[in-house]
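Everything on this sheet refers to the single structure shown next.
Moving on to chain A:
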Amino acid sequence: MSASEPLLRVKDLDVSFGGNSVVSGISFTVNPGECLALVGESGSGKSVTARSLLGLAGPGSHVRATALDVAGKDARNFSQRSWRSLRGKEVGFILQDALTSLDPLRTVGKEIDDALRLHSSGSGSQRAARVVELLEAVGLDDPLRRASQRSGELSGGMRQRALIASAIALDPLLIIADEPTTALDATIAASVMDLLGDLRRAGSGMLLISHDLATVASVADSIAVMAAGRIVERGTREQVLNSPQHPYTRALLAAAPAGKPRFTKLSPASTHPKPPPLQPEQATVHQGEEDGVVLPVLSARGLIKNFPLSKTENFRAVHNVNFDLLPGQTLGVVGESGSGKTTTARMALGLLRTDAGTVELLGGPWSQVPESARRNRRSSLGAVYQDPLSSFDPRHSAEAILADALSLGATRNPRAHRQQISELLSLVGLAPDMAQRRPATLSGGQRQRLAIARALAPKPKVLICDEPVSALDVSVQAQVLDLLDELQQRLGLSYLFISHDLAVIRHMSDHVLVMRAGEVVESGTTESVFTAPAHEYTRSLLAAAPPSLSSI
Partner candidate 1 sequence: MSDFAKIQSSPSGVAGTSHGTRSAARWLLSKIMGGIFVLWAVFTAIFFGLRMIPGDPAQAIMGGPGSQASAEALAAAREQYGLDQPLYVQYFAQLWRLVQGDLGTSYSLKSPVVEVLAELLPPTLILAGLALLVAWAMALVLAVLSTRSGAVGVALGSGLEIISAAVPHFWLASVLIMLFSTMLGWLPPVSTNTPAGLVLPIITLALPLAGFMGQVMRDSMAEAQRSAFALSARARGESETGVLLRHSLRHGALGGIALSGWALGSLLSGAVVVESIFARPGLGRSLLSAVTARDIPLVTGVALFSAAAYVLIMAFSDLAERLVDPRIGRS
Partner candidate 2 sequence: TPSGTTSDASSDPGSPVTGGNLVYASGDAEPSCLDPHVGGNYPQALVASQYLETLYTKDAEGKLIPWLAADSTVSDDGLTRTVSIRDGITFTDGTALDAAAVKANFEHLLDPKTASSTGYLALGKIASMKAVDASTLELKLKTPDNSLLESFSMPWVAIESPTALKRTQEENCAAPVGTGPFKVQSWKKQYSVQMVRNADYVLPVAGAAHAGPAYLDSITWRFIPEAATRYAALQAGEVDIIDNAQPDAIATAVKTSTIKHLDAPRPGASNRIELNSSKAPFNDEKVREAFIHAVNINASVDSLFFGSAKRSYSPLSSVEPLAYSEESLFNYDPTKAGTLLDAAGWSERDAQGYRVKNGVRLSLTFPVSTSQSIPAEQSLFEQIQATAKESGIEVQINLLDISSWYGELFTNSYNLVSAPYTKVGPGVLSILFHSDSTIPAPSGYFANLSQVKDPALDALLNTAGSTKDEAQRKDLYTQAQKKVLEGYYLLPLYDQQNHFLYSEKLKNVGATTAVASPIFFDTWLAN
């Protein structure tokens, strides 16, 4: 194959599952040394496309294409044997699901070695040396030891790297990376993207798949935007990012919160119905205000939480955390995974006893009093979680869930609260016919809306939102963030908003708390923290974040 020939040439690729067309009429090429990014929201067919390129579309799939040249060979009528000689050797594939893509029962070394062994590259000892070399190349410390560990012993980032190591083991001409950073937090995601960038610079072609335009912006040469199984727009990175042509691309770009000031809409206004006019009682803002002094609705002083590691050792999950949440404001909490954000939120919610320190709610004692004393004040404090589905009783319909919340648990019979239920549904932008549905039948965004509706039902003053959008697709995330913004403005709610996504925090918060290893390392107004970070950790966090789109 000559140097000028593309590594990958796909023309009119159609994939269907049992008659359901999932991908249709897709065409693109990847040249040596080039990186093509395939972006699009969840379910648009990115992964299916990628798997089809290796003959792994899956059982029950039907793949058709006018041209499907992989590494210079026409793969349309490949036998299993020909596919196998291609996989791993000429094409390295990094699966979407890094955390489960390594066999938990086998050592990482064995998994990487498999690729070498299958394409019979070297003797046992040579291969062993190569495995260590690869692990080192992807930046794992102590590669010798890592090789003998199993995936369960590695952190998410390490697993992702090990997977990359196994994909690049034979120096493939083409690398397909499917969402290589989704599961990772910002710092680690950045280093993985760096690693992929290095590979590409070494001459391999790459197909990078993501649903996040911001993430790919730094690596890709060209971008193809997928929607509902088709490519709707394709061009160089600059073309697509700076002058998007297709409305879908524009929506996708707008949905990214990075660099958007507070209260600007992220999603097209048409995506949810217009909310009803405000009711006067809900419109009261600044409840905590007395004699001109703004009293916090939720405040924490010296929170400490230790978890026992063993009989003698304790693990400091939260150490000496203080904060004040002012009425009608949002306090953003950011920090890497495991820094104690959720633990703090759980203490604030009174779900977890504090080891030391106090939480006060609306000026009254909260964390020190028994649950029975808290129970009748619970209505003023609501919560929204990352995974709304698991927070619903799967047996109850949306309206039963809301009726339960409205009646303070007195009934799940929706008839008593029909009026309020429909008001709540429209408040969060859910159509009335959703009332009958069970949570499992709702989409991710709809579920989160329902969760918000439930949290709002007892008319709370404070909402604690723990990663409310991190499981959602960018465009859905945008809708939910917009909704939260809007509700805050209309109802005067206060949010304790937790996220590891700096862009989201910046977009949503008035004040920010940066946490690390259980401690608050920096706090202040959003502007001051993001523009003039005082703590070194904050600075490194900010540096790791993907560049805001507007800066390209």
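In this section, a residue touches a chain if its C-beta (ideal position, glycine included) is under 8 Å from a C-beta of that chain, and two chains touch if they have at least 3 such contacts; residues count from 1.
Inclusion criterion for the candidates: all candidates are chains of the complex that A comes from, given by their letters.
Nothing here was measured: the structure is a model prediction, and the numbers come from that model.
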**Fill in**
chain A in this complex touches just one of 1 or 2, namely candidate 1
**Item:** Touch list for chain A against partner candidate 1, complex
**Value:** 51, 54, 56, 80, 84-89, 93, 95-97, 100-106, 111, 114-115, 118-119, 150, 152-153, 163, 166-167, 310
